[in-house]
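A single protein chain has been omitted from the complex, and every remaining protein chain is retained in its original position.
Labels run A and B following the written order; every chain starts at residue 1.
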Amino acid sequence: MPVVTEYIHLSTNGHAQVVDVTPDVTQTLNNLDIMSGIVTVSVIGSTAALTTCEYEPGLVEDISDIFDKLIPQANYHHDQTWHDGNGHSHLRSSLVGPSVTIPFSKQKLILGTWQQIIFIDFDNRARDRKIVLQFIGE
Amino acid sequence: MPVVTEYIHLSTNGHAQVVDVTPDVTQTLNNLDIMSGIVTVSVIGSTAALTTCEYEPGLVEDISDIFDKLIPQANYHHDQTWHDGNGHSHLRSSLVGPSVTIPFSKQKLILGTWQQIIFIDFDNRARDRKIVLQFIGE
Partner (left out) sequence: MPVVTEYIHLSTNGHAQVVDVTPDVTQTLNNLDIMSGIVTVSVIGSTAALTTCEYEPGLVEDISDIFDKLIPQANYHHDQTWHDGNGHSHLRSSLVGPSVTIPFSKQKLILGTWQQIIFIDFDNRARDRKIVLQFIGE
């Protein structure tokens, strides 16, 4: 059973920007010789997160709003360490989590029709991001 | 090392109903020829989530209450897209996450005595659900 490590590179503006990475994961899977297994989609860095949602403009706006409410931009102790004002970015990312694991079968991701794999960049500035796709299967 | 894909089918009333799926996962594992590995329990759809908790009636009520407080039913932008009033269901599901990965050894899930795998249906109506169990191991 093979393990295959692939990467996605993307640029974001931060500030809870939501990116649908499903097309990238699907295309990468299609180019592999693995039919069935799991893919762990994991961000390198501590101010962004992975989960799933229905990717549509209204919900993307709601995601930004709800995190502004739950974990607002404010003066956190973290900012006393680095003075970069992104304490809220770290806290949001730890809460959502750095990776999501999705099963696949017959070389297709097992997701709902209105369920996409999303990358949320919670940092407070533009970032170039590297996301790992770790495929394990047979 | 085999990969085995199984499914659980269940019906819920939505509204943060919590279902203990541990018996289903355990029984499925017992029927397989895999002794050691991981199982990714993953919902198909974007208005439900998987995690673990101590499954007892008090905590089940607390889970419903805390999400009413954190992400209340309200008028979200998502509702302007579909008019189905379940924006909060989506947001809660993305926050908790669509899947949970549990290790097993000697054909037994490695969980605490008071730790169950729970499915939370956050939708605002009754749903028939399909949950994937992706076993990988040896």
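Assume contacts are C-beta pairs under 8 Å (C-beta built on N, C-alpha and C of every residue); 3 or more make two chains touch, one makes a residue touch a chain.
If you're wondering where the values come from, they're calculated on a predicted model, not measured in any experiment.
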Identified contact with the non-displayed chain, of A:Q73, A:S99 or A:N124: A:S99
Footprint left on chain A by the chain that the document does not show: 1-3, 5, 40, 42, 44-46, 70-71, 76-81, 87, 90-91, 93-95, 97-99, 101, 132, 134, 136
Positions on chain B contacted by the hidden chain, ascending: 1, 36-38, 51-54, 56-59, 61-63, 65-66, 70, 95-97, 100-103, 105, 110-112, 114-115, 118, 136-138
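By definition in this document, only the chains that are shown with their structure count from here on.
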When chain A is superposed on chain B by its C-alpha atoms, the rotation angle in degrees, nearest 5: 120
Averaged-CA centre spacing for the pair chain B and chain A, given as whole angstrom: 19
